[in-house]
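All protein chains but one are shown at their positions in the complex.
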Amino acid sequence: MAAQDGLKNRGHTSADVEERRKAVEQLTEADLKAITDYSFDPEKASKNIENMIGVTQIPLGFAGPVQINGDYANGPYLIPLATTEGALVASVSRGMSVITAAGGSRVKVFDDAMTRAPVFRVNGIDHCVEVIEWIRKNVDKIDEAVCSTTKHGKLMEIETFPNGRNLHLRLSFSTGDAMGMNMATIASEAVCRLIEENTGAVAVSVSGNMCTDKKPAAINSIRGRGKYVIAEAKIPKDIVESKLHSSTDAIVELNERKNLIGSAMAGSLGFNAHAANMIAALYIATGQDPAQVVEGSMCMTTCENVDGDLYIAVRMPAVEIGTVGGGTRLPTQTAALQMIDCLGEGKARKLAEIVAVTVLAGELSTLGAQAAGQLGRAHKELGR
Amino acid sequence: MAAQDGLKNRGHTSADVEERRKAVEQLTEADLKAITDYSFDPEKASKNIENMIGVTQIPLGFAGPVQINGDYANGPYLIPLATTEGALVASVSRGMSVITAAGGSRVKVFDDAMTRAPVFRVNGIDHCVEVIEWIRKNVDKIDEAVCSTTKHGKLMEIETFPNGRNLHLRLSFSTGDAMGMNMATIASEAVCRLIEENTGAVAVSVSGNMCTDKKPAAINSIRGRGKYVIAEAKIPKDIVESKLHSSTDAIVELNERKNLIGSAMAGSLGFNAHAANMIAALYIATGQDPAQVVEGSMCMTTCENVDGDLYIAVRMPAVEIGTVGGGTRLPTQTAALQMIDCLGEGKARKLAEIVAVTVLAGELSTLGAQAAGQLGRAHKELGR
Amino acid sequence: MAAQDGLKNRGHTSADVEERRKAVEQLTEADLKAITDYSFDPEKASKNIENMIGVTQIPLGFAGPVQINGDYANGPYLIPLATTEGALVASVSRGMSVITAAGGSRVKVFDDAMTRAPVFRVNGIDHCVEVIEWIRKNVDKIDEAVCSTTKHGKLMEIETFPNGRNLHLRLSFSTGDAMGMNMATIASEAVCRLIEENTGAVAVSVSGNMCTDKKPAAINSIRGRGKYVIAEAKIPKDIVESKLHSSTDAIVELNERKNLIGSAMAGSLGFNAHAANMIAALYIATGQDPAQVVEGSMCMTTCENVDGDLYIAVRMPAVEIGTVGGGTRLPTQTAALQMIDCLGEGKARKLAEIVAVTVLAGELSTLGAQAAGQLGRAHKELGR
Partner (left out) sequence: MAAQDGLKNRGHTSADVEERRKAVEQLTEADLKAITDYSFDPEKASKNIENMIGVTQIPLGFAGPVQINGDYANGPYLIPLATTEGALVASVSRGMSVITAAGGSRVKVFDDAMTRAPVFRVNGIDHCVEVIEWIRKNVDKIDEAVCSTTKHGKLMEIETFPNGRNLHLRLSFSTGDAMGMNMATIASEAVCRLIEENTGAVAVSVSGNMCTDKKPAAINSIRGRGKYVIAEAKIPKDIVESKLHSSTDAIVELNERKNLIGSAMAGSLGFNAHAANMIAALYIATGQDPAQVVEGSMCMTTCENVDGDLYIAVRMPAVEIGTVGGGTRLPTQTAALQMIDCLGEGKARKLAEIVAVTVLAGELSTLGAQAAGQLGRAHKELGR
């Protein structure tokens, strides 16, 4: 049947997309006209998707400007946010306005490494010791194996986690301006083969989940993955009052009862109000991997009363982003990256700084609103 | 200046969007033409975003067909996935093909409730006891307060978590076909006011983070939030071999060393391979909240050898989705929902079933590929 | 050989103990004279140990008096602590002196239930649903099965946690004044048999680790196990200064940076300074199960500045103790229980109150000492 044939089309031209879309329409009786309005040649997306039938359109807004005082991002920025959650952009913008009025946000990348963690089957303790010894003595060969697969990536550390007949490794790489997961995966596969050949250990998976990718895990919250970034701002007392309609003490109290104590009681790995919202909106806008919102959400927000003023900071140990490759190549994503001058080589840490400041703004705004008892009203007025 | 004025425009018409976009272009020197190609009247998105300047386009593909044997979804389905991660759609499709060849996936929603967890400041233990007593004796009044704010939502349970001068409550609501967070928030605010007025406890936040929303938290993994869904499939041995080029034992071993042991050693709350990928792609396509991929990622994948065949299941305790409101109202998202007949009233549990089966397919495919040592090659060929 | 024969002696008289001890001495060449000085007839310990060869002696001190304002413990108490950690008793005593000077500690048991969580193998989702349905419809029969095994225990709740071919139940029991683990285990075994017979589910273990016994687990920290107790005190500003040589603000700051933020960053389930020390010393002195120090350690300490005074509280969700059975029957343990009038029936909640106040005192003292920069010196002077 024609429709079934359409489904089997594996091409990447507009005609192929059309054929598939029509087949899907025919089979599902859905009206898919809305998804046909794409602004790019589908062949450009041939490395980003299979079976393309159109595009999903997410409304894109801007928040800001926000004054960023980073090592890479320095100046006022307008931030692209793709979201369908009413009130989010307005809320982040409000936070940015407060931060900017207070002189901006200092932000810094403290660490930068992508990890991949293979798991091997070993015969038991003695074999495990042999394998670990072999690794320790052959770091040069392992480096060579990594270098044979990538010219941007560099192996920085090998950690070993023995456990009975399991040997987990955690490999850390610098990955330049790519988010780096594929680079790390391919390099790790070369390492796996090398170890297999020389030790008899069996590489059961190139990813044994101690990476940890796209799952919440204490190992990343503690040790970091991708960029480990901190953003801070100091909001003078009078700005807290005039712009947030709250007080330093009310926000500090709220942060403690909610983000520290409440999260602790819930057995949470995230100690923040809604970091994931800002991360998701900025990741989607700029072509990042939205599944990595998971790690991004392990953010800790702290607030202090410093001489009456409000000090607020976010610790984000796992910002996994890139400015080359992946979704960054698509036109709307490229445009969003251009808005913040983050497209291409040499921009990944700058983007990480922008992510953290955006989260800071969203946290500040929500804490301010809740401290002022406004949360419900904000949603009612702007909301869904 | 004109550009600055453009930024301040708060309107929702196409002309407003254009004015803002041009202002952003002028200020950032970015070329934003790509984002102007939207297929809907921006006024339709007025409850979804502020400061709209265009749209982000995410390539949309389909996976499947997959045979689903749910209580709500029953039959073969083509699944819309919006992603920029090369190989994902192909991989999920492969999993679906295996599942379908094996007779499909049985899937069931075991629980269904949305939570919101206010935190109160009390004076200490004696006051805390009084407040808890008042709540126990006045469930009727609390119900009334809830009903005054919503006709779809219904309060199902109130849990109390005392802690010194903090009293955390966790309110569970049935929320019909909406994801329900706003409904739960507004109802909880009414509950907060009632408790404040009658007990002297101070509602510090309508969300004290024991909800827990958009942060990974054991409380949700244990107790569930939104839909608690399980999907399973039993893949005959010969299909494992012919279609996955692997064996039941190899996949079972991989799942144990990686998803159970590796995740446990990493201090993770997610015991799966890459559930977040499928969740993100399906949530974005259908207008769900992508920040809730966080909770979705707390999935556990189990595999067993049952008489030589492969039994595989995913436990997803926190699928937070809706088929009305939020992003579901936008045209491309509506189209995707139509593809799976999940638009509007009476469809939320059906969508939850589809989410779980899609995750199952992605898990099966990735485990199969890793067990067959193909992961690297798959990415190299299709990849980024 | 004689020594080997001695090892095989399974008797409980003093002569049997002697024979075994001599055999061990002969085989190991250790001088075991020190362990022979026991103050009771070994036959009294026949239900507490096998292969007895003597006793371990732990120095027993007292801390206090401390003024306790509980629902069960009311008045000044001297607390027995068995420990080998120098400075511990002195430190706890100091905290008690401060608490008493401030009018004592209010303490309350908020919840009281012992859990046991069997795991069943089911055939898959449909079978799992049948088993859950059977359980829901046959609560009466399940109650009967429980009652057939115990006259003190009562089933309070059955929670179900389906997961593929696993079905975990969590049974909660009231257990009177026994810690209740054995009672709960035996009752749960009866429940397991009943479910097996009626549903075809296979009880793989009477304890599937969702209990969770003797392992740190969020489920207990969230939901409680044994007694859920809170103790608090309000220390006037001048007492903080005169007796702790510190200030309210210094202690509040320390608690936040260490017990809340530091523990959160470490991925911890315990948000306290050293609760386990006090729990261990009091559990050992009074014949509790020292392995349950694990759950006890999941304590959260909170501190607040209330009008300049220091409010401090400990939330202890999992105090698993008893005043009958187990180690409480032994003479030195009986003596310690008598010291706090906690021996026998009707005393378990009283003991739980005393545990929490003792932990509170130790927390207060250590926080005070650290805030005053004294920790090192305290150990140097009294120390090991």
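Quick notes
In this document, chain identifiers A, B and C correspond to the written order of the chains, with residue numbering beginning at 1 in each.
Here, a residue touches a chain if its C-beta (ideal position, glycine included) is under 8 Å from a C-beta of that chain, and two chains touch if they have at least 3 such contacts.
Being a predicted model, the structure only gives us computed values, none of them experimental.
Every shown chain that the unseen chain touches in the whole complex is listed here: A, B, C. Although one chain is not drawn, the whole complex shows that of B:111, B:196 or B:256 it is B:256 that touches it. When you scan C:117, C:201, C:303 or C:316 for touch with the missing chain, the hit is C:117.
Checked against the full complex, the candidates A:47, A:94, A:234 or A:274 give a single residue touching the omitted chain, namely A:234. Listed for chain A, the residues touching the missing chain in the whole complex are 106-108, 110, 124-126, 128-129, 161-166, 218-219, 222-223, 230, 232, 234, 267, 300, 302, 304, 306, 311-315. Counting over the whole complex, chain B has residues 218, 221-222, 256, 260-261, 263-267, 269, 271, 300, 302 touching the chain that is not drawn.
Note that in this section only the chains that are shown with their structure count from here on.
Annotation: 38 Å between the Cα-based centres of chain B and chain C. Averaging C-alpha coordinates per chain places the centre of chain A 17 Å away from that of chain B. Shown for chain B are the residues that touch two or more other chains, namely 161, 163, 166, 218-219, 222, 267.
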